[in-house]
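The structure follows.
Part of the complex only, each chain left as placed.
The first chain written gets the first letter, and so on, giving A and B; residue counts start at 1 in each chain.
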Amino acid sequence: MSQELPDPGVDVRDLPGGARAALEAVLMVLDQPATAIELAAGLNLAVAVVDELLAELQREYSGYTVKAPDMDDASDFGFSTSPRGFELRNIAGGWRIYSRADFAEIVGRFVLEGQTARLTQAALETLAVIAYRQPVSRARVSAIRGVNVDSVVRTLTQRGLIEDSGHDPESGAILYRTTSYFLERMGIGSAAELPQLSPHLPGLEGISEFYDADRM
Amino acid sequence: MAESKPGFEVRLANFTGPFDLLLGLIAKHQLDITEVAIATVTDEFIKYIRKLQKLGEEWALDEASEFLVIAATLLDLKAARLLPAGEVEDDEDIALLEARDLLFARLLQYKAFKQVAALMAGTLEQEAGRFPRQVALEEHFAAMLPELVWKHSPEQFARLAESALKPKAPRPTEVGLAHLHGSAVSVKEQAEILGLRLQLGKPLSFRALIADADSTLVVVARFLALLEMFRDRAVSFEQVSPLGDLTVHWTVDGREWSTENLREEYEELP
């Protein structure tokens, strides 16, 4: 705890619960994920300190109590308690509090809005092609899927899962990419965290049988 | 050319596109590609489309055009399969093999995307059980927000509404051209050519019937034409061994046959 920036206002470490509780207080009012840098700026703390506090809170909410900087008098070893009903997650580049998945059914009874209908098979496949080939035009997605994707692309845009990302310099076609809301819905930090496509490429067991039959 | 196996069902509602359908058909192990009864698939499909049209479903046209791709793809595959194994004799054979490899690659790619889409569905499902905290700002903080700058008169606001509500001009539709062929080949024309040859009475092999075809497309069109003639009982097929030559016989009923019998659905195909 020695990397603090010069602090013009209130020092969060002087408040009850210290920097950790101040960070928690800010997390409570977020309506979209916030990066460690944004949080650090708001709290007047060094990013490294905030990173450490975030990791600490994350572990603690999941049931692993760790020695907190302001609990020096308490026992030093981390002991596990029951997990809290919520968790702190780093998704789409930002931190945010979520209810724990174990309670999906119960929380779902209270939260009606935001529960979106499942995507159809056609929408899922189109979303997958866009996620892996972005930025990509509708024509290319159509070629890969073998069907017209115009209406599916419209629906995915309305649902905020994909967006325009400019025009192809050659063809002038609109290019599509996935949004940060898509990352949020997938629970990942970036599109690079999507499962690798390559292991799915070979195979096609059903088809290889008769192809092998006439390959000599 | 074998008839479809009993119990074979095409449930198109379960498929999301021609590749999907093709993979579905292939996954059914009994469906050697040379034995997929395109006529049966076509019948099922046309029945399905008619039903959709009756219901006034706008998807009918889309799906009908998709089906043309399926039919062409199946026929490409079939045509490729008709090459005797390991025998590459001329440019046409090579073209067929290339078409087959290209199709194979596209199917592989499609299958990979289908698999990752299923993985993504699982993740989305799992993540849907976690609800983010996104509560309204506490009142005392909301009160601190800077006073809104508002400069719109009701008339300006109405104009804004007009433009927001105006139906957006549909974006220029990009039409996938990958599956289109360079020249139009009429199934009807090809049927006439085949009819003239077969009416002489001598059974001919499919190889012989396509010997003078100058493109894959003509092969495909002749294949379709034969299927139509088979439907009308103008011809019968005989295949001694699974990969052997397909022999085409002109049947007695064939005397009555003319290309006028060709249903309109096929006139523009492929």
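Quick note on the criterion: a contact is a pair of C-beta atoms (placed from the backbone, for glycine too) under 8 Å apart; a residue touches a chain by one contact, two chains touch by 3 or more.
Nothing here was measured: the structure is a model prediction, and the numbers come from that model.
**Student:** Would you give the formula describing how many of each protein chain the whole complex in this file includes?
**Tutor:** A x2, B x1
Simple rule for what comes next: only the chains that are shown with their structure count from here on.
**Student:** Any idea how many Å lie between the Cα centroids of chain A and chain B?
**Tutor:** 37
**Student:** Which of the residues in chain B end up touching chain A in this complex?
**Tutor:** Touching chain A: residues 16-20, 23, 26-27, 29, 32-33, 62, 65-66, 69, 81, 85-86, 104, 106-121, 123-135, 137-138, 141, 171, 173-176, 178, 243 of chain B.
**Student:** Taking the touch rule as given, give the residues of chain A at its contact with chain B in the complex, in rising order.
**Tutor:** Against chain B, chain A makes touches at 27-32, 86-87, 89, 96-101, 104-105, 107-108, 111, 114-116, 118-122, 124-125, 127-129, 131-132, 137-139, 142-148, 150, 171, 173-174, 184-187, 194-195, 197, 200-204, 206-207, 209-211, 214-216.
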